[in-house]
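Just one protein chain is left out here, and the rest sit where they should.
Let's look at chain A:
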């Protein structure tokens, strides 16, 4: 097990190196510079700025510098925001996105699996139609529309929850819901089809023949076998959701990480692009690794390669 994890961590490093390299060259290919704006700078000042950030060096020197500072997890100063280091920006905004993301995950997984199980159990009956409709609506209504509707009806009209801002748990409910609903729909559909597939298998019939009740059969037998596809979906979902959603964070005025992904690119803020990309990649790769380890726990037939045979 430990050997397997170490091996996978090694692969993660290789993957990170590739990602850093590709990002670096893509950044350079894109036209423009961090200092380009409507008001053109005097050439002397631009030259001085380029020298300050090392942008006047040939590309291979810059690449080498990048690799070294990335390896030290020091992504340097933002080129756009004065006196702000990329690390500070991430450290400041990531906890916000993380809280929001974990809440959204719990909502999406909890509700999604529940709806999936109910719809599968009552296949082709009213609860199935109702649950499937909710799931499809969840998938097809974009999060910004939902966010707006929630703000208007729950926040403004009913006044139950704050409309926007970030001041404690109550503020996180609406944005978490807006993020969660789409994923909930996906998880519900995944769980439903997977449960239906399992319901046709003999061991479920066998469980019923043992005299187990409907729900006991689901929770003790079917669900664990049906969850594999859902777990597969969870890795990327986890990475995507905890690193913040640009749109939802904008709508609810939440100081999360999401906006930096977008603004850093339009700003050509090289250091921030690099920092956020590497950060996102690390979380995604770790998420996938955790999912792979979870597989082994859920289904004993999946043996982790390199894991010691018991």
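Some notes on this structure:
Note that in this section a contact is a pair of C-beta atoms (placed from the backbone, for glycine too) under 8 Å apart; a residue touches a chain by one contact, two chains touch by 3 or more; residues count from 1.
We adopt the following convention: contacts and distances are computed from a predicted model.
UniProt lists the omitted chain of the complex under the protein name "ABC transporter ATP-binding protein" (options: "Spore coat associated protein CotJA", "Xanthine dehydrogenase family protein subunit M", "Metallophosphoesterase" or "ABC transporter ATP-binding protein").
Residue in contact with the omitted chain (choice from A:10, A:32, A:95 or A:213): A:213. For the chain missing from the display, the contacting residue among A:44, A:83 or A:202 is A:202, taking the whole complex into account. Residues of chain A that touch the chain left out of the display are 201-203, 205-214, 220-221, 224-225, 298-301.
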